[in-house]
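In this view, the complex is presented without one of its protein chains, the others remaining in place.
Labels run A and B following the written order; every chain starts at residue 1.
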Amino acid sequence: MSVLAALDIGLALLVFAVAAWTVFAPGAFAATVGYVVYGLLLSLVWIRLFAVDVALTEAAIGGGVTGVLLIGAAARLRQAEMTTVGEAPSGVTRLFAACLCVLVAAALAGVVLLLPDQGPTLAPQAMERLPETGLGNPVTAVLIAYRSFDTVLEKVVLVLAVVGVWSLAADRYWGGAPGEARAERPEPTLAFFAQMLAPIGIVVGVHIFWVGADEPGGAFQGGAILAAMWIILMMARLTEAPQTNAFWLRLALIAGPAVFLAAGVAGVAVAGGFFAYPSGLAKPIILFIEAFMVLSIAVTLPMLVAGPPRREPRR
Amino acid sequence: MSEGASAIAATAGGSLLPLAILVPATGVLLSFLLGGRQAQRIAFGLMPVQFVIAIGIASFVWRSGEPVVYLLGGYVPPLGIALRADGFSAVMLVTASLIMPAAGLYAWVNFSTPRGSTERRGPLVVWTLLQAVQAALSLIFLGGDLFNLYVALELLTFAAVPLVCLDGRPETLAAALRYLMFALFGALFYLLGVALLYGAYGTLDIVLLSERIRAEPAVWLAAGLMTAGLLAKTALFPLHLWLPPAHANAPAAASAVLSGLVVKGSFFLIVRLWFNVLPALPGAVPGTILATLGSAAILVGSTLALRQERLKLMIAYSTVAQIGYLFLMFPLGSGPWAADAFSGGVMQALSHAFAKAAMFLSAGLIAESLGHDRIAGLGGAGRAMPITFLALGLGGLSLMGLPPSGGFAAKWLLMKASIAAGQWVWAAVMLAGGLLAGGYLYRALAPALSGEPPNMKAAPRRSREGVALALALAAVLLAFAPPPFFAFLQIGCPAASVALR
Partner (left out) sequence: MTSGTLAGLVGAALVGLGLYGVIVDPQALRKILAFNLIGSGVFLVFGIVARKGAAAGLQSDPIPQAMVITGIVVAFAASALAVALTLRLFEETGRASLRADGGAKPGGDGAGPE
């Protein structure tokens, strides 16, 4: 057995073990920490699957930002855990659930094993039409050109998520800011770490977005890194979350989907159909759209992590 | 294969299809940006536009007799995404574009931003999310690609869940969280099925898949997973537990949209899946399973509705029951009776949408006027609010399946089909369901028509009563649909069209 195969099997077992820890660990906080580790291990799996764009996204959003969200929640819900001790389901329920889950997993595994080695694929068609878009990264082409309708509507989903999270505020806090106010004297370690990391992160994030046209990377990955930097600054209390009724915030949140929608509609006049790109101009338009997507993602993800407004609006 | 390639071409009127989705989506973004009072104006401004687009799409489908197709970005499936409007899509689009403004007009009073205030939470959330529901539903009715439909499902979930807990009470928060979890389960298992189908056939376009699919293990597992997920979103027994608390405790306009339209969205996808993607599979056993669950839903839901003390909860359990009727069309999907069964199922979806929306709006008016919605306390209220109770009663007529009403037409068609197919048990279940519906409706409405009118906090506005009554009348008018209407429903439905030859 080659070294790589042994590593693969080791990685697979480790991923499963950490996932099992996440489900069976006694405390929610421990389970959540396990989940963050799990996210990072998963990115390694994605690299072994030769899907580097996905690995970047999983590391940044799946493990990173989701991890922050869940750890913050676990810390605040510590008290709630103690009241649920008596609510654990009966042994019968557990047995039934276990049987069902083993059945589902086995059926799925069986179908996975039956997949042919050379499955049906759209890779040739994707590569064939790649030169029209001017891009070098086929995954970016799929996201912004071939299946752009998926992406633009997924950006709208993000806006709806913000509306949904904000809607949970009490009426008197509506329009105010989420999270905590900026601290007079932020904690030194956290502040040092944030101040050192943020500039590097911003450069890396912009670079990953820019290079995503031709190499692995893109708007989601770059935007997520920028979002992470802002989250770090907010966690270190060097800056505070903006007021939710701020016009610039709302504009930034909708800029991505709005520009994408506008470009899609403009395609009717310029290229003969919704979400079509005129030949020759495709790459600049795509980068233009992606730039606004990066802005929106960099603003949306921290606002989703910050939660509903908790302070009264000024003014 | 070349026949399949030539079928994927844009048709006349196709440009309306993306507009049906993009117009409300733009509304969502602008409402969120401009906030406050503008959100309400934008929502109301775009509702007539949506109606015109829906009518336009329906007329193109009618004139051509074929589904209307649009290819996004000029990319042809399997690489690109297609939008497709057939008869069923068109009538659902028109229905949604009628019920939305009705709910909006009802909600005007409760969710207006008063002068002098820049923005309030309730109005911004309601006007933004109602438009989002409209956009999501349009995509569900028009989507021709299975992953695109996954995005539509998520869009619908994110739009609907915050509407449930708008008033912030603990019960509604718990109901919304439970709804979200069932919806997430549904979306993830749907997505798992999508992965298997792509792995097996390399495409997610509905028409292309229907040509390539054969009965193999991957397809059976995918069908099972996707159906299980969509059943959770449609709240079919036994995955119905989330629906009654969510629909009963939401604001009345939201309940009308949730029960009338949102559950029809995932049901629409189940029909798409079994009638358009999987007709190559032998459908007898799955169809029977679905109809059995539907029968259980009818009987259990109606029985639980009989035991409710609150009007809104009774109406919500009635939704659980009426959803069961929708699934009786599945074992009847092939054979000379298939067209009747299909038409019956569609009619049930349409008439239930109008009737249930009317009933929730009426229940909302009753709750506002009396200060409560306890059934025991409704004595004599019918005399104080005659129009409201008329709307409630007409909606109930359709639920019971009494003529003249759309519900009667639906059940008549389904019974005809089940008897012609020799599957008598569904007809028996429908009769039992009708009797039970009569029971719980009589229990709620009969005391209201006699006795002393109760003290009312405020009389309901005529305009709001009129809206509820208009919806109820629409449910009744469906009974008078002429035969060409049923032929229109069959446009684009492969299984039924086989039966018609």
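Following the convention adopted for this analysis, contacts are C-beta pairs under 8 Å (C-beta built on N, C-alpha and C of every residue); 3 or more make two chains touch, one makes a residue touch a chain.
As the structure is a computational prediction, the values presented were derived from the model and not from experiment.
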{"item": "Touching partners, among the displayed chains, of the absent chain", "value": "A, B"}
{"item": "Residue among A:V37, A:A161, A:L197 or A:L251 touching the omitted chain", "value": "A:A161"}
{"item": "Residue among B:F158, B:F360 or B:Y440 touching the omitted chain", "value": "B:F158"}
{"item": "Absent-chain contact - pick from B:G199, B:G260 or B:G344", "value": "B:G199"}
{"item": "Sites on chain B contacted by the missing partner chain, in the whole complex", "value": "79, 147, 151, 154, 157-158, 161-162, 165, 168-171, 173-178, 180-181, 184-185, 187-188, 191-192, 194-196, 198-199, 202, 241-242, 244-245, 248-249, 304, 307-310, 313"}
{"item": "Hidden partner interface residues of chain A, rising order", "value": "4-5, 8-9, 12, 15-16, 19-20, 22-23, 28, 31-32, 35, 38-39, 42, 45-46, 48-51, 53-54, 57-58, 61-62, 65-66, 69-70, 73-74, 76-77, 79-81, 83-84, 87-89, 93-94, 97-98, 100-102, 104-106, 108-109, 112-113, 115-124, 126-128, 138-139, 141-143, 146-147, 150-151, 154, 157-158, 161, 164-165, 168, 218, 220, 301, 304-305, 307-308"}
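Rule of thumb we're sticking to: only the chains that are shown with their structure count from here on.
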{"item": "Computed distance of Cα centres, chain B from chain A, in Å", "value": "31"}
{"item": "Chain B partner contacts - residues on chain A that touch it in the complex", "value": "107-108, 110-111, 114-115, 119-122, 125-126, 129, 145-150, 153-154, 156-157, 159-161, 163-164, 166-171, 174-175, 245, 247, 250-251, 253-254, 257-258, 261, 264-265, 267-268, 271-277"}
{"item": "Complex contacts: residues of chain B adjacent to chain A", "value": "15, 18, 21-22, 25-26, 28-29, 32-33, 35, 70-75, 78-81, 118-122, 124-125, 128-129, 132, 135, 139, 147-148, 151-152, 154-155, 158-159, 161-162, 165-166, 168, 173, 192, 196, 199-203, 217-218, 221"}
